[in-house]
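All protein chains of the complex are present and in place, except for one that has been dropped.
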Amino acid sequence: MTYVSFPDTRKMDFTAIGRLCIDLNANEINRPMEETMTFTKYVGGSPANITIGMSRLGMETAFIGKIANDQMGRFINSYLERNGIDTSNVVTDDTGAVTGLAFTEIKSPTDCSILMYRDHVADLLLQSREVQEQLIADSKVLLISGTALAKSPSREAVFQALAYAKKHGTIIVFDLDYRPYTWTSAEETAVYYNLAAEKCDIILGTREEFDMMETFDHNPDHSDQVTAQKWFDFSAKIVIIKHGKEGSIAYTGEGLSHQADSYPARVVKTFGAGDSYAAGFLYGLMQGWTIERSMAFGSAAASIVISSHSCSDAMPTVEQVNDYIERCNRGEITVS
Amino acid sequence: MTYVSFPDTRKMDFTAIGRLCIDLNANEINRPMEETMTFTKYVGGSPANITIGMSRLGMETAFIGKIANDQMGRFINSYLERNGIDTSNVVTDDTGAVTGLAFTEIKSPTDCSILMYRDHVADLLLQSREVQEQLIADSKVLLISGTALAKSPSREAVFQALAYAKKHGTIIVFDLDYRPYTWTSAEETAVYYNLAAEKCDIILGTREEFDMMETFDHNPDHSDQVTAQKWFDFSAKIVIIKHGKEGSIAYTGEGLSHQADSYPARVVKTFGAGDSYAAGFLYGLMQGWTIERSMAFGSAAASIVISSHSCSDAMPTVEQVNDYIERCNRGEITVS
Amino acid sequence: MTYVSFPDTRKMDFTAIGRLCIDLNANEINRPMEETMTFTKYVGGSPANITIGMSRLGMETAFIGKIANDQMGRFINSYLERNGIDTSNVVTDDTGAVTGLAFTEIKSPTDCSILMYRDHVADLLLQSREVQEQLIADSKVLLISGTALAKSPSREAVFQALAYAKKHGTIIVFDLDYRPYTWTSAEETAVYYNLAAEKCDIILGTREEFDMMETFDHNPDHSDQVTAQKWFDFSAKIVIIKHGKEGSIAYTGEGLSHQADSYPARVVKTFGAGDSYAAGFLYGLMQGWTIERSMAFGSAAASIVISSHSCSDAMPTVEQVNDYIERCNRGEITVS
Partner (left out) sequence: MTYVSFPDTRKMDFTAIGRLCIDLNANEINRPMEETMTFTKYVGGSPANITIGMSRLGMETAFIGKIANDQMGRFINSYLERNGIDTSNVVTDDTGAVTGLAFTEIKSPTDCSILMYRDHVADLLLQSREVQEQLIADSKVLLISGTALAKSPSREAVFQALAYAKKHGTIIVFDLDYRPYTWTSAEETAVYYNLAAEKCDIILGTREEFDMMETFDHNPDHSDQVTAQKWFDFSAKIVIIKHGKEGSIAYTGEGLSHQADSYPARVVKTFGAGDSYAAGFLYGLMQGWTIERSMAFGSAAASIVISSHSCSDAMPTVEQVNDYIERCNRGEITVS
């Protein structure tokens, strides 16, 4: 059955709003960053990664965001364009802001961390008046990312994008993507995440992220059912709660929960797993696939990305995902 | 007919959240402030004034707010208590914030202005975690004031109060009270005013305030009907749009508009007219009166306040309002 | 003997730079401010008070400062002008800053406190480029006040004024006037106070203020001699250290210390004592009087001011000081 009805006649499949930044991935891995000497530059940021992923999967995509007026900003813009993403609503900052940076440290496949530069970054300076209503009206899906809610004026830009999406019936996806270091307090985060989530059709996040959103609620057992039902009482059709290694569960309004097997991977690092999963899952849903098949497709896309050095650059095509699934099914890929 | 059903069995009639400050009213009036030498101190702030007004009218009232840990803060708290207002949710700041000040200048009855001190004020430091859910659950009405949305963390405190009110079925009144000097931009204001207004049952504001809220909308003729209908599509039951000297119009969901005559006054200054009107109108509504009768009662209360030197201190009792109406009807009070 | 040689041929006797603000003095005294209802407005700020004092004593005076573009700022400017003070270097702020306020509370003649409004005040926004070199070159004395060092850009304006004064041989007086609430830390204060004091000819402050300046020094016994000698090694000729009720001691380069009796007063409040003392003392010094006589004259001026409700408005003329001294000598004035 169909849980979400996408407005099929629109020219743009997928538009995301939010963070655009630079990943600087250590070339020397399996050691602390104190000992790495060289870094490779990639476009990063969760909504950027998902959009690149959707574009690689053949979707018509666009991005709403703000870049610094410097070499890093121009690199981001040209990378998006080379990947077929519409950048007509990617605005250039004129106040001297910088591009957010994420230096990644891969001590081991399971011990990865990030050193962030998030002061005075351009992406958080997107203004509500800079969001193009027509682009959202022309899109089947608008994806918002929680990090863009962290500061004014980006926060207001996201709420205005939500208002446009509600007005025009664009399906709204909320990727929680909670990064505590850009927020003042968990309470502040919970208030704005809740205000945004009320308006969303599909919500994806970890159990810990939903716990943060329930700061003012009563859910002592951290029940997924209680969490999901809260959002069904607003606008949600699908709520996906991720439980780390135990896998993700998709809840739908009828009280059903859905799960899918994941695929093995020779893990290099864990970064990018969620973004590639989100792209694969949404792609499947927009093809009219079942939730289970969409989840499996997302899992395979995630396995490809975590086997690679980069996030954005490793986002697979449909053929690559299908090929990976087939190789897994033939037993050719096993956990390293 | 009844437009709003109040949850009648609750012990608290009316609770407001927001600004608490000090008015310093020039004792020497009808001259510029450069020439005034002495000032008298009153409790001020729109939601504080309305709450004092409701209390004078015999309602059980409470306030949710934050005061400075100084002589001004303690004066405010003791004044509220002397007026029978529950201050159990009036929190004292511990960060060195000051009390907001409003020096009033009365050059003539129609030429009044305010000199504001709003930097680092305690009232804008109320935190979401400090808002008592039980107090809102026990109240028939929660009034929010737009100025409390101007800055974090007070902004989040208001949104959390709205969440509690929605959860418990408390009737929500939104007094727009837009003061540009505490806001970054009209766009920022519009985004948060709209997010708040979506959840409100009764909205009161001037045509100019509603225009600001429509920054991102299309209402080229500034049509009251278009404005009111927008909010009826969310939660509103009554939208009151004030047109200055031409009077106020109340819109209700059925497409009806309501108006009432105003009462003459020997005007000293115009400050406080809106607050006393709001108190009188809400009082009437909570008595089950018609909208017209409630509006008339509010108008009479406003006429009393603008004939006086203070705002909060001049808020009338029911007897005083009725007496004023009778004297007007007998022709004893005419415009000065 | 003469300790300081003033450049006598200049047209301006005395120019001060720094804080201009408004005192709001409680009219109802001998009670906590929670219970005072009316306030009277005066010009305030230590360097403003001293300048008004010097002008009342017949000196040619000027002020270098910044006022808010509002009624309070205009009141200050007109009050200075009415008192014969040159305001050609009193600049009006154009950024929306406010006038600093000081609400005074007089619980008893010996228990007085101040409630300050110092956020976003105009006086701390004076810029170095706004300081007129010619005015300082034309003045016999430049007085700086420590509060003006508390924040940029006022801090830089004071250092630039000091540079001009050194260049032109203007005698520099430093009134320490340390107010902790406008400073980040005692260390920050000590650094800038020391940098400024190195360039000054006359330094006046309390023992506690000099202790703060010695944060990084070694003066375990809080020895006045050690303190004074430090500044004689730089530029100082006279260092006055105030010991509250025990009186003030003036140190001079030759290792001498000077003291003078004080005069009785029927004390209303203690505010303004230091400012009137400074004006009287400097007046005497500029007349070529001995240090002892100058100190006595300052003490008499102080006794007059603390017997009055205001600070600035109570600054006496030469005749009033002389008359007060005579009445004290005749035993007509005794401690209340």
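Just so it is clear, A, B and C label the chains in written order, and each chain counts residues from 1 on its own.
Quick note on the criterion: contacts are C-beta pairs under 8 Å (C-beta built on N, C-alpha and C of every residue); 3 or more make two chains touch, one makes a residue touch a chain.
What you are looking at is a predicted structure, and each value in this text was computed from that prediction instead of being measured.
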item: Touching partners, among the displayed chains, of the absent chain; value: A, C
item: Identified contact with the non-displayed chain, of C:R129, C:K245 or C:R330; value: C:R129
item: Touching the absent chain when the full complex is considered, from A:T40, A:Q134 or A:Q287; value: A:T40
item: Residue touching the undisplayed chain, where the options are A:D94, A:D119 or A:D233; value: A:D119
item: Option touching the unshown chain, where A:R10, A:R74 or A:R179 are the choices; value: A:R74
item: Positions on subunit A contacted by the hidden chain, ascending; value: 24, 27, 32-34, 36-41, 70-72, 74-75, 78, 96, 98, 101, 103, 105, 115, 117, 119-120, 181
item: For subunit C, residues in touch with the removed chain; value: 127-129, 133, 152-153, 156, 159-160, 163, 184-185, 187-188, 190-192, 194-195, 216
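Note that in this section only the chains that are shown with their structure count from here on.
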item: Fitted rotation between subunit A and its twin subunit B in degrees, CA, nearest 5; value: 180
item: Distance from the mean Cα position of subunit C to that of subunit B, given in whole angstrom; value: 44
item: Computed distance of Cα centres, subunit B from subunit A, in Å; value: 42
item: Separation of mean Cα positions, subunit C and subunit A [Å, integer]; value: 61
item: Sites on subunit A at which at least two other chains make contact; value: none
